[in-house]
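For this view, one protein chain was removed and the others were kept in their places.
We just call them A, B and C in the order they show up, numbering each chain from 1.
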Amino acid sequence: MGFTVYIILVPIVMFLFLSLGSKWLKPRTAGIIGTAGMAVSTLLSYFTAYRYFFVEGQQNGVYAKITAFTAEWLRFGDKLHIDMGVLLDPISVMMLVVITTVSLMVHLYSLGYMKGEVGFQRYFGLLSLFSFSMLGLVVATNIFQMYIFWELVGASSYLLIGFYYTKPTAVAASKKAFIVTRFADLGFLIGILILSFNTGTFDFGLLTADNASLAVTTMSGGSFLGLSAATWAMSLLFMGAAGKSAMFPLHIWLPDAMEGPTPVSALIHAATMVVAGVFLVARMFPLYVFAAPDVLTLITYVGAFTALFAAVIAITQTDIKRVLAFSTISQIAYMMVALGVSGMGGHAGEGYTASMFHLFTHAFFKALLFLGAGAVIHAVHSNEMENMGGLRKYMPVTHITFLIACLAISGIPPFSGFFSKDEILSAAFQHDKFIFAVLWVVAGLTAFYMFRLYYRIFWGAERRYDKHPHEAPAVMYVPLIVLAALTCVCGMLPFSKFVSSDGAPFSAGINWGIASASVLVGIAGIAVATWFYKKASDRPARAAAKWAGFWDAASHKFYMDEVWQFVTKKIIFRCVSRPIAWFDRHVIDGTMNALGTMTEKASETIEPVQSGKVQTYALVFVFSVLIITVGVFLL
Amino acid sequence: MIPMEHYLIVSSIMFFVGVYGFITRKNLLAVLISIELILNSVEINFSVFNRYLYPEHMEGMFFSLFGIAISAAETAVAIAIIINVYRLANNIDVRHIDKLKH
Amino acid sequence: MNILSVLVIIPLAMLLALLVSRNRAYVRTVVTVGFGLVLAAAVAVAVVFLQERAVSSEAMLLTSSTVWYAPLNIHYAVGVDGISVLMILLSSVVAITGVFSAWNMERDFFVWYCLLAIGVFGYFISLDLFTMFLFYEVALIPMFLLIGVWGNGKKEYAAMKLTLMLMAGSAFLLTGILGIYFTAGGTTMNIMELSQMSIPMNHQYWIFSLVFIGFGVLGALFPFHTWSPDGHAAAPTSVSMLHAGVLMKLGGYGCFRVAIFLMPQAAHELSWIFLILTGISVVYGAYGAVLQTDLKYINAYSSVSHCGLVLFAILMLSRTAMTGAVLQMLSHGLMTALFFSLIGVIYSRTHTRDIREMGGLMKVMPFASVCYVVAGFASLGLPGLSGFVSEMTIFVGSFEHTDTFRRVLTILATTSIVVTAVYILRTVGKVLFGPVLNPDHLKLGDAHWYERFSAVALILCIAAIGIWPSGVQHVIYESLQPVMEQINLF
Partner (left out) sequence: MDFSNFLMMHQELGLLAIFLILIVFDIFAGETPVMKWFRPLAVFLLAVHTVAGFFVVEDGTAFGGMYVTNDLTVLMKNILNIGTLVVFLQAGEWLRKEDKGIREGEFYVITAATLFGMYLMISAGNFMLLYIGIETASLPAACLAAYKKHQEKSAEAGAKYILMTAFSSGIMMFGLSYLYGATGTMYFEDMQSLITMTPMTVLGFVFFFAGLAFKISLVPFHMWAPDVYEGSPTPTTAYLSVVSKAAAVFVLMLTLHHVFGGMEKVWYYLMWVITVVTIVVGNLFAIRQNDIKRFFAYSSISQAGYIMLGVLHGSEMGLSATVYFILVYLFSNLAAFGVITSVENRTGRTEIAAYNGLYKTNPKLALVMMLAVFSLAGIPPLGGFFSKFFIFASAAEQGDYILVFIATVNTVISLYYYLRIVKAMFINEPAADMGEVMRTDVYNKASLVLCVAGMLLVGVVSGVYDYIDAIGF
């Protein structure tokens, strides 16, 4: 299936074309070319999916890893080498579909949303760059290729968040996003170093084959600080994943990243890039299970905590994009938990399937939510809930699609979220009741904050709008409709037939007990939200006042930004950088200068000897002769 | 016969007196005279060594002769320069010729 | 005549030609044509080298040797391996881009510039310790005037400091070279022949230290790097480019070619000391850059960090790490030249390098700004650009060691890439993004065509290495064979 390589090449060609030609291209032309390029990639992806899942993928009833393309890129020494290639397996093909679909929708949507913006060509160029990076990431044949595209994804995300580069907040947000993920990537890199050093390969095929026996045999020993090499490596890899997927405590960049254009948020910070961490863990899953199971526990707990933490914060936010951002964090944490509680093979691997399933469904409905939010913002020119309300009359399409997405994320059947969430809950239930309980609560909270959002945008009292809000143009609402349709139907896919931890299809039925529990809690959440927010009232304010302390803390995101601010500004900058800069200028440089000054001083000190008086000279002469004579005799 | 050591003692005293004089005298002429003392002590040494230790050759004596001649030339040049110094600076205090220093 | 000598003869001819007239057009013609020829010669050398390499297994190719000072066995001996060829290519690229960045400079500037080029090319082609040292000093001394006359700010202080510190390094080096020559028997100064001889171990210790420090000063080895911030800040654009881009590589190249190659045993035993120093350089340089406010200071500290990584990798004594070191030399050479040329573009328009006084330049000079962002990405190691390739090769190579000390050091060194991101993005954010702070800046123009030329040429090279590294990597890797044989003796 060598053609798959074009899925990746088309966007990069688009990027080069659009960015180099931006001066000569009309904005509209550039947008259309970019979108067309993406459409090509999308079609190719669909074709790939078809070929893979229905024609070529299965070998002996198991979905195999097919290396569709590979070429050596860089060699390190005799053993290690980085290849660039295309690896097809269920999750990468699934990701191809998700990424291209969402990306295409975002491209389309952006044609309308970004109309008239300065740098329209640049915007589409960067979207292509991002798509390229993300696609390269998911089809990576080896961990280093993944790392390479991982970095590229980070960079294109940086550029897109900072698209409005004249806005200081956007610049700060983009910087923060890049640096936080970069910091996490450091873990990823060191993890790769440890992993490759021990196993002697970067290749996913070798690393994950035979229940990761390679890693198990080479890495279980060699402890450092009491932990085995495998534990170190896999924890560090998870650190990278956590950074990209905004797990606590590395989540702080994601809410700020909402400074970027909304379609970008939809593409990068909801559907694709942020799930890269989940994808990484899924990709390395056999190693986690067999070589470092304790790290899986870590993942579970970090995930569960993040899910709850982000959900609580989401309740208090007033910026609609930030609500969605925290919701994203929470939902990705869900996926992480699902991976954490999963085992390998068959039903034990249900969590794995569930995680991927949720990734799949979440991509669509979250993209839909963001795009819908974008349409709203487009209409009212504000992100704040304060400035919205009663918009359902003005924006019917947006309203309906948004509602569908809200229902999906709340886990209400028959929308897609219900199916994937149910599967996660059931996997968690089988693994650990406590985790299940947490997730269950989070499900309720999710429903609550989503409907809080929904009501505050579309219901409640109408604000006085400067300009009459109006429905988005067709180029914007068509993607909404497409995504809404997908949200409605994609839950019905027999996902476990395609994606499973060991490649062998199995059927995961719906656990009705758990399903009903989750639906109940979802409905409860919706009901509470309806009570609070459907009509404008002082109920929310009173409730907030009741738990003022907690509410305050939550709305300040539990001061995590401040903590990080403290660590970076106060500790790193003030206690490391400033002293080093000072040390360098004064101590090191001072020493070097002091050598010069000392020489000068010495010169100054001996100057009077040269008094200009002949007799002094003679005296020195005679004394020197005498001293030398004595010295020679003494020797 | 006077022992050789006596000559050497005298010449050493002359030498060091000359050195001392060179270092302490104020008058340039006195300084010049001190130099003559040093040179003369050397000439005594040469003569004495020749006469007492190596009487078969005349090297030491010749050296003394040349030394005397050269010191005369030296004095001539020195006095010429001292006169010039006097003309320009109006004194011949050796301590005052210290314009060039450091 | 040996093709390699052409690389020295062209700049020499240029220098003589420049003495003829001060006419600006004439000067421009001479230097552009001349350095164009140098570039062509460098490419020709590379091509010939590749052809020769296909049929020869010699460590050094295109060699020739002429007796110069017979009593001391000094020869004018030249020859190249893959590493020198790459260094020559790098130098010629940076040299010609430097010419374009110094488009409006007067004749005398280019006279010294040519002298510098003579030194640089002579150094890289030399196989004889004496001639190598000679060219090394030839390359250093023009810096004094180039910075002192055409620099800005504290130029006199900086020029003096830079020259003296580098010359102090070369004083160390001179003693070390004499030590090598005489302790190895006093029969040859040829590096390849010397490598076959053994230097007594008790001498190796001090000679290695002297030579490594001597070259290390130029390679910005902690704590001998302090000439770098002042020197770069004061130097005119193209001098900074050539200095950081090429001259600092002389240090790394020398450490590798002389210190490690001739004294592998001492390298083994003393590497831990210098690894600590270079490790400090790497991290310290990066942290030092974080709070600087002068664009050139940021870049100078960044160079300390990046060049420290070169020495760090060389000292790891593993083939992969050394490959990475050479890649890093190339990469740093190109990207730092790019940085300095862009800083020059910015400075020549805003007349300030203080990042607090600038902002939003992206709007005003988009071309320069975009190039700056690319340079920044190269510096922080973005895949697809050269910095990533070299850094990853170094990290993977350094991590090949089984001992905890080196691995922990490697991990510490990797942290620098995060800090690098911090200072690069801080700079980019402050200078290029955000609103335009100074209303006067709104009137500024973008880069001129000659400035664009140098930026684009450098970016192309950076991207070429970043996208297709294996060609370069292969050449380096092959060329390391003799060194590895030396090292593996112990």
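The definition used in the following text is that contacts are C-beta pairs under 8 Å (C-beta built on N, C-alpha and C of every residue); 3 or more make two chains touch, one makes a residue touch a chain.
Just so we're clear, the structure is a prediction, and the values are computed from it rather than from any experiment.
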| item | value |
| --- | --- |
| Displayed chains contacting the withheld chain | A, B, C |
| Residue, one of A:54, A:224, A:512 or A:621, that touches the chain absent here | A:621 |
| Selected from C:80, C:95 or C:160 as touching the chain missing from the view | C:160 |
| Subunit B, residues in touch with the chain not shown (by the definition above) | 15, 18, 22, 28, 31-32, 35, 38-39, 41-42, 45-46, 49-50, 53-54, 57, 59-60, 62-63, 66-67, 70-71, 73-74, 77-78, 80-82, 84-85, 87-89, 94, 97, 99-102 |
| Subunit A residues touching the omitted chain (full complex) | 596, 599-600, 602-604, 606-607, 609-610, 612, 614, 616-618, 620-622, 624-625, 628-629, 631-633, 635 |
| Missing-partner contacts on subunit C, residue numbers | 67-72, 74, 130, 134-135, 137-138, 141, 144-145, 148-149, 155-156, 159-160, 163-164, 167-168, 171-172, 174-175, 178-179, 181-182, 186, 206, 210 |
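In the analysis below, only the chains that are shown with their structure count from here on.
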| item | value |
| --- | --- |
| Pair of chains whose C-beta contact count is the highest in the structure | A-C |
| Between subunit B and subunit C, centroid-to-centroid distance (C-alpha), Å | 65 |
| Mean-CA-position distance for subunit C and subunit A (Å) | 37 |
| Centre distance in Å when subunit A and subunit B are each reduced to the mean of their C-alpha atoms | 97 |
| Subunit C, residues touching no fewer than two other chains | none |
| Subunit A, residues touching no fewer than two other chains | none |
| Subunit C-facing residues of subunit A, complex | 72-77, 80, 144, 147-149, 151-152, 155, 158, 162, 165-168, 171-172, 174-175, 178-179, 182-183, 186, 189-190, 193-194, 196-197, 224, 572-573, 576-578, 580-581, 584, 588-589, 591-593, 596 |
| Touching residues (chain side subunit B, partner subunit A) in the complex | 19, 22-24, 31, 94-95, 97-102 |
| Sites on subunit C touched by subunit A in the complex | 161, 164-165, 222-223, 225-227, 229-230, 284, 287-288, 290-292, 318-320, 323, 360, 362-363, 377, 380-384, 388-389, 392-393, 395-397, 399-400, 404, 410-411, 414-415, 417-418, 421-422, 425-426, 429, 432-436, 469-470, 473-474, 477 |
